[in-house]
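Have a look at the structure that comes next, please.
Note that this complex is displayed minus one protein chain, with the remaining chains in position.
For reference, chains read A and B in written order, and residue numbers begin at 1 within each chain.
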Amino acid sequence: MAGSGFFKYSSPASFYPLAGRLVPVFGWLAAALTVTGLYIGFVVAPTDFQQGEAYRIIFIHVPAAWMAMFTYLVIAGWSAASFIWNTRLSAMMAQALAPTGAMFAFISLWTGAFWGRPTWGTYWVWDARLTSTLILLFLYIGLMALRATIEDPRRADRACAVLALVGSVNVPIIYFSVQWWNTLHQGASVSLTAAPKMAETMLAGMPVMGLAAWAYTIAAALHRVRSIILEREAHARWTRELVR
Amino acid sequence: MSGAVVAGDRLEVEDLACAAGIRTLFRDIGFSLGPGQWIQLGGPNGCGKSTLLRALAGLVRPVAGSISWRGEPVAASRERWHASIAYQGHLPGWKDTLGAAENLRWQLLLDGEPAEPARLRDLLARVGLERQARLAYQRLSAGQRRRLGLARLVASGRPLWLLDEPTTALDAAGQALFGEILDRHLDRGGLAICATHLELPVRSPAIRLELGARTKA
Partner (left out) sequence: MNAGAAIAWGFRRDLALAMRSRAEVAIVLAFFLLVTSMFPLGLEPDPALLAKIAPGIAWVAALLASLLGLPRLFAGDHADGSLEQLALADAPLPALVAGKVLAHWVATGLPLVLLAPLAGIQFGLEPAAIGILVATLLLGTPVLAWLGAIGAALTLGTRGGAALLALLVLPLAVPVLVFGAGAVESSRAGLGAQAHLSLLGAGAILSMVFGPFVTALAVRISFE
């Protein structure tokens, strides 16, 4: 099936060099976007009247939360692809993305704490987004734990694919239920979703950081998938020639 | 019933290869098996005999090769293939807390065979377990447990038997019994593949397939 166009890259052997060329491209893009975004967020955007400087953490908190969720859906997409076309590489991409998604979930939770403390005096609030992100982090940990405890790589691929697909169907339901739960118990005035009204310059920083997170995820995943490919294709001739 | 022995039953295997993780267990395994024939699958420990049987049964996916039954690829209809085989692997497949007769009853029902009490009695008697019918499976000796598996084979009308070490723990009488049962199956036109490193007391001559060397039989 060394076919034409898109499918040409579906074998790990031909994808490996392509990924190698793309990693620096996306890496530099991520760096540039991050610098720009942080500049907008931490330098250009004016101080908020109500929340002072602390609100600036939102430029990391929100894009990270968004990226964590999006990455999970991408993992589900690769998992579906690995079932439909029975390609090893799709499963490897799913495997490569998980740690980065988990990292963003963790960053989102951490920055949420940094925001909460100076603003409302508490490190953690049970608001809808933070709680959903916490559960998402557990879903990621579950994926990585399942991968770690299954020895056969192909079996791990398929088991994690099932888990990712079941999880992805559940993710909107989880978010919805947490939202519901949160509004039911509204009475708490603290909410990280109640962002301060922001001027346009403030808002410009968010999509930039969002794109930065996206570029970083691609770079990290491609880099990681190269290691995964080497590890799992260790017996194949082309890897041995590479090492030589 | 697609499970019954039919004249012209044929198993064709081509270029079968299986892997465990990164390690290739065997490659280029091919053979053709016809009615009344059986393969004795040999080879050193760890060479993949059990995996080959499991790959044929459909529990494990081979990394390469094709399996055809009665001219059709096995992958085309999983249920039809399952209806044609009786697989006994390393794990016995019986429940500890149920009695011998009960266990047999559930398995026969699952196999789609009649399982009235009279038939169960006959089958157990055939394999020498008539006095153990009510005994819980976990109280049976290793040899008696193996005989329960033989009872299932006797009852099964399925053409292809895939057996992994079928005579382990059987005493001399039990082994002779196994030989008889397999011979009768082959005489009726059935097929069998037995993975074993022992000599089986079977009258019909075996096709020998040794793993650990590339073979086309």
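As a working rule, contacts are C-beta pairs under 8 Å (C-beta built on N, C-alpha and C of every residue); 3 or more make two chains touch, one makes a residue touch a chain.
Here the structure is a predicted model, which is why all the values come from computation and not from measurement.
Colleague: Among A:Arg88, A:Arg158 or A:Arg232, choose the residue that contacts the chain missing from this document, as touch is defined above.
Modeller: Result: among the candidates, A:Arg158 touches the missing chain.
Colleague: Using the touch definition up top, pick the residue from B:Asp111, B:Glu180 or B:Glu210 that touches the left-out chain.
Modeller: Missing-chain contact among the listed residues: B:Asp111.
Colleague: Consider the whole complex, including the chain that is not shown, and state which of B:Gly89, B:Gly179 or B:Pro201 touches that chain.
Modeller: Hidden-chain contact among the options goes to B:Gly89.
Colleague: Any idea which of B:Gly58, B:Gly128 or B:Gly212 touches the chain not displayed?
Modeller: Answering carefully, the residue with contact to the hidden chain is B:Gly58.
Colleague: Contact with the hidden chain only, please: which chain B residues?
Modeller: 3, 54, 57-61, 79, 82-83, 85, 87, 89-98, 102, 106-107, 109-112
Colleague: Name, in rising order, the residues on chain A that touch the hidden chain in the full complex.
Modeller: Given the touch definition above, chain A has residues 135, 138-139, 141-142, 145-146, 149-150, 152, 154-155, 158-159, 162-163, 166-167, 170, 173-174, 176-178, 180-181, 184 touching the missing chain.
The working rule: only the chains that are shown with their structure count from here on.
Colleague: Using Cα averages as centroids, what's the distance between chain A and chain B in whole Å?
Modeller: So the centre of chain A lies 49 Å away from the centre of chain B.
Colleague: Quick one: which bits of chain B touch chain A in the complex? Just the residue numbers, please.
Modeller: Answer in residue numbers: 20-24, 61.
Colleague: Applying the document's contact rule, which stretches of chain A touch chain B when the two form their complex?
Modeller: Listed in rising order, the residues are 151-154, 232, 234-235.
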